[in-house]
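The complex is shown incomplete by one protein chain, all other protein chains being positioned as in the whole.
Chains: A and B, in written order; residue numbering restarts at 1 for each.
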Amino acid sequence: MFAFSPEIPAKVVEAYVGEYASGKSELSINRALDLKIQGRVVTLVDLDTVEPFYTLRPIKKMLEEKGLTVIGYSRENSFGLGETGAMLNPAARWALWREGDIILDIGYGVFGAQTLNLVEGANESAELRVIAVINYTRPMTDSPERITEYISQLGRVDAIVANTHLGNQTTTDIIKKGTQEILAVARKLNIPVDYLAVDENMRDLIEQEEFEVPVKFIHRYMPQALW
Amino acid sequence: MENVAPATPKSWYLPSKPHKFCPGCGHGIVLKALGEVIDELEIQDKTIFGCDIGCSLLSWDFFACDSTQTHHGRTTPVMVGIKRARPELITVGYMGDGGGYSIGSQHLLNAAVRNEKVTLILVNNTNYGMTGGQMAPTTLPGQKTETSPFGRDPELTGYPTKGPEFVAQLTPDNAYVARATVSKYKQLKRFLRNALRNQIEGNGFSFVEVLSTCPTNWRTNAQQTWHFLEDEMEKYFPVGELKSPFGKGEK
Partner (left out) sequence: MQKVITETKKAFMTGNETAAWAALVSGADVMFGYPITPQNEIMHYWTRLAPQYDRSFLQTEDEISAGFTVCGAVQSGKKAFTATAGPGNVLMQEPFGMAEGMRLPLVAIIQQRGGPSSGTVVYSQQEVTLTTFGGNGEGYRIVYSTSTHQEIYDYIIKGFNTAWKYRFPTFILGDGYQAKMREPLEMYDPAERGIKMVDTYPLIGLEGSIAASQRDPQHLCNIYSLEEELYEVVMKYSAEFEAISPELVEYEEKSCDDAEIIVVSHGVVSRAADDAVKALRAQGIKVGYFRPITLRPYPQKQLREAIAKSGAKKLLVAESAYGQLYRLTRQEIYGETVNIETLFMPGVGIVDYDIINKVKSIL
């Protein structure tokens, strides 16, 4: 039941939602770059409206050099924005009108996936998939009950990505335990788990056979920002 | 002939008497009314009295109730903090017109909007008494003070703040808002009692402005003092209940 289709549809539209610091930005970037490497046209949209200054901005330029179109304010033109709660880049509102794949990095906040209401056409989009990123070591999602409650608050969720890690203290046991719990909840809620995200530095320690969902090794870009 | 001592509220703190307010000052009248109301409502043991900076500060040890001081204008948030932390206590903030309407106006305004379950008593004597008689938000047009030596000119400094009127606009129906005067003692007491009752019953924000006298800074004798209060202040600042959960309100 954990569907993972290797075939990529004509147009990919994915919105990553989840807890603060759950790994939304990291997985959005990785996903966007994966698609880019396949020669596709990809736009990455920063939709963090609660604390916009701290999101993709510091690495925007680097991502653009890799061929992504990034919608979001860069450090240079983000004057004073950290003070204002909800700053939406006008280009983000019309992001779905663009050609090619669209990866939306939704910020955290009490509104969850409702942030997508800010994007024209999101609710009508046939391609849109809302993907919840869950890290089992985050206290707000550290038990089956809490994950269930959390996902129910998010609104629309089409798939889950299991992203359990403890930064540089991650062990295979932590990943296994977290993934098991997340899979169990997903099964109960009848939401597919797209894949298990694992830091590429742990490539040698993780066997695909041990997991019932595909393992995707990711590169960490965010630590390049100082926070 | 026997000495006849004036009746003293039980909730007064006797070691601090006689009090230190100027002769003819209205604070003594307000605090007597408040003391009698505290006695009648039997809330001495759970009343927290907080006073502002200014002449109201002279009341800091006036009552045999737990009391605290703070900074100019900040009595409102201190009372809010206490009430939020210990809702069973009855918090009474006592301040002047400078503390309430000027430096602490944002606290008054927002406590009213949030309908905080505290009682605030604001004594309006149309000037900053303790600092030497400067212009206050409540100084009447034409009134001389040390910082309006030619009389307050509304063109330059606006018109006097009408506190209860704006508080009434900001609060829901279960708030209590009134303006009293020290010239009508029984009414003053009634309003203070309603303001405390409203908090005791857990209804909402309670605010009483009391028009008061300041002969020292007005430089007035007894007759002139009373004239200014009754014929000038009470005309400009209408006395009555602006909002009361206890019936239609007394005009």
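Brief remarks on what is shown
Here is the rule we use: a contact is a pair of C-beta atoms (placed from the backbone, for glycine too) under 8 Å apart; a residue touches a chain by one contact, two chains touch by 3 or more.
A quick note: this is a predicted structure, and the numbers were derived from the prediction, not measured.
Within the complete assembly, B:Ile53 is the residue of B:Ile53, B:Met95, B:Leu170 or B:Leu188 that touches the hidden chain. Counting over the whole complex, subunit B has residues 10-11, 13, 42, 44-46, 48, 50, 53, 57, 60-61, 63-71, 74, 76-86, 89, 106-107, 109-110 touching the chain that is not drawn.
Take subunit A: the residues that touch the chain left off the picture are 20-21, 50-51, 53-54, 80, 82-83, 85, 110, 135, 137-140, 142, 165-169, 174, 226-227.
Note that only the chains that are shown with their structure count from here on.
Averaged C-alpha coordinates give centres for subunit A and subunit B that are 57 Å from one another.
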